[in-house]
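Excluded from the complex is one protein chain; the other protein chains are retained at their positions.
Each chain carries a letter (A and B) given by its place in the written order, and its residues are counted from 1.
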Amino acid sequence: MDSIDVKQKKIHKEYQDLANSISPKSNIIGNCIRAFLVGGTICTFGQLITNIAKNYYDMNTEEASTITSISLIFISALLTGMGIYEKIGKRAGAGSVVPITGFANSIVSPAMEHKREGYVMGVGAKMFSIAGPVLVYGISASVVVGLVNYFFIR
Amino acid sequence: MAQNRLGGQTISFIQNLPRITSRASIVGKKEGEGPLAQYFDKILEDDLWGEKSWEKAERRMFIEAAQLIMKKAKKEPADINYLFGGDLLDQIISAAYAARSLGIPFYGLYGACSTMTESISLGAVMVDGGYADHVLCLTSSHFCTAERQFRFPLEMGTQRPPTAQWTVTGAGGVLLSSSGEGPCITHVTTGKVIDFGIKDANNMGAAMAPAAADTIRAHFEDTGRGPEDYDLIVTGDLAKYGRELTIHLLKKEGYDIESRFIDCGCEIFSEEQDIHAGASGCGCSAVVLAGYLLKQMEDGQFNRILMASTGALHSTVSSQQGDSIPGIAHAIAIEKKG
Partner (left out) sequence: MEYIKAFIIGGLICLIGQILIDKTNLTPARILVLFVTSGVILTALGIYEPLVDFGGAGATVPLPGFGYALAKGAIKGVEEKGLLGAFTGGVVATAGGITAAIVFGYLASVLFDPKAKN
């Protein structure tokens, strides 16, 4: 049996290599440039909101940062609803996935998508199909950090 | 002794040669902007088609394609002995709900995107065996229903890699009859499930190419035919890179099919339509066969073709559990006879 398995693995490996050699690679340089430009632009816009909040509304850094997140999330939800965010994402890749706007997009898009399955199990449940894991791991990690701080550092 | 068997995987029809007596295809807007637009019977203005959901729109395409096929053949549902069909959605709801409306005895099939030739294979056996006079074989797929089931929500801003394929929005099918005018199904080669270990769900062509190559090779071995016996060899939805891989794999087996080999996934859209590697979906080989290929046969462009729809038999669960993607292909030989 072993020899058949080994032979099978060899065929698979050879085929993988053949498939890899024929399949085109993503245009990484172009993708990276677009991701850099779009991601940078979103962050610069975030900086503008932060500065306005700080300078005109007398907010401290944390408050300004929160209001920046809320504003960007609002804009992203709106653009997603209008079908524009998807078009940006097609070109920008990680540039529009990694900023907080991408997180908002990952909540809005399944929520819209599953509307036809109802507002409870469709919108309400499916909303977190992508963002849920982010909250699970992010919040859990923050609790671990808090506990480590409490027991070992403080 | 099964007297109509040839070799390990093929049957040949001798008694009541099943004929393709009617055909119809309905496609979505994007498909209707592609190079084959003129061959389709109906093009949707938008992919929702006035329905409440895309699933319902897909179902209606299935129903209307079936009605169109019957209308062209001047048949009523009561004249049809069987409906063989399927689609990509969980529990093949498009085909099942369409069958509910049509009221024709129904066998629901799931062969992923290979369902078109799977349906014709079984339908042809029914006709040849003398169990049916008229069998409808029909499949459908819809970009929006498939995308949300297999990949991401539509409004999610993600990039598609260059090997990604675009699911065809369309329904197509044929009527197989024991008598009448039209090209005949002469052979059916049933595919084995072949898996060469490809795991990338964005490279379905590579996952399915070994199955396509295996079925085509088996067909040649069983029938004693070769590529030169066919005017055209067609695969379902391997797209650009899967097609190249199939050519490679068959060359290794000693068959050079390149000059007479097309893939439906490469034909239905043009390069400018930004679909990356090509098209996919049950509807892909269905509408290309029912729309374009059979019309070309009618016009005398081709007299004998070998058609193998190709399917990837994975699910989102198997992918998430780290399984590779198995492929399948069923081949049918279609020939014009007097």
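In this text, a residue touches a chain if its C-beta (ideal position, glycine included) is under 8 Å from a C-beta of that chain, and two chains touch if they have at least 3 such contacts.
Remember, predicted model here, so these are calculated numbers, not experimental data.
Novice: Using the document's definition of touch, tell me which of B:I11, B:L68, B:M126 or B:M156 contacts the absent chain.
Specialist: Answering carefully, the residue with contact to the hidden chain is B:M156.
Novice: In the complete complex, which positions of subunit B touch the hidden chain?
Specialist: 28-30, 46-48, 54, 143-144, 147, 152-156, 158-159, 200, 202
Novice: Go through subunit A and note every residue touching the omitted chain.
Specialist: 25-26, 28, 31-32, 35-44, 46-51, 62, 65-70, 72-74, 77-78, 80-83, 86, 93-95, 97-100, 102-104, 106-109, 111-113, 115, 123-124, 127, 130-131, 133-135, 137-139, 141-143, 145-150, 154
Please note the rule applied: only the chains that are shown with their structure count from here on.
Novice: Where the centres are mean C-alpha positions, what is the separation of subunit A from subunit B, in Å?
Specialist: 36
Novice: Tell me, which parts of subunit B touch subunit A in their complex?
Specialist: 52-53, 148, 152-163, 196-198, 203, 206, 209-210, 241, 244-245, 248
Novice: For subunit A, which residues are in contact with subunit B within the complex?
Specialist: Checking each residue of subunit A against subunit B gives 11-13, 15-16, 18-19, 22-27, 31, 80-81, 83, 85-93, 96-97, 102, 105-106, 108-110, 112-114, 116, 130.
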